[in-house]
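Here the complex is missing a single protein chain, while all its other protein chains stay put.
Coming up: subunit A.
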Amino acid sequence: MKFRQSRITHVPLARWLIIEFTGLFIISLLWSLHSVLAGYSAFIGGLIFIVPNAWFVNRVYRDQGARNAHLMVGNLFRAETTKIALTAIFFAAVFTLMEPVYVPALLFTFAVMVLAGGALRWLIRPQPRR
């Protein structure tokens, strides 16, 4: 009897994080030409995206395989809920605890990172491997 060897998907989380942080540093440097406040506001805006998204990736790929399909879907829903909740909490914390914040830089960098993150996951996909 021949058994099919199971495939495990390799998630390139480290590569994604390196590319995202590199992009974030570049955007922050560009904003810091405007002012230092704008620079660190932009950096925090990027971090608000990166940290919940890393959690999302970690949770989604906790279970794999056809036998765990129900767990995959459950993880997807839980990870998305946690991601949105974490994002809202981080935004609330930044707007209440950090008094001098340059809001256009914060929101612009966050929006750019969200869109770039989707494109990055499209370009560098997780690869199923033996």
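As a working rule, contacts are C-beta pairs under 8 Å (C-beta built on N, C-alpha and C of every residue); 3 or more make two chains touch, one makes a residue touch a chain; residues count from 1.
Here is the rule we go by: contacts and distances are computed from a predicted model.
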Record lookup, UniProt, unshown chain, options "Oligopeptide transport ATP-binding protein OppF", "ABC transporter permease", "Aspartate carbamoyltransferase regulatory chain" or "ATP synthase subunit c" -> protein name "ATP synthase subunit c"
Note that subunit A touches the absent chain at residues 4, 7-9, 48-49, 57, 60-61, 64-66, 69-70, 72-73, 76-77, 80, 83-84, 87-88, 91-92, 95-96, 103, 107, 110-111, 114-115, 117-118, 121-122, 125-126, 128
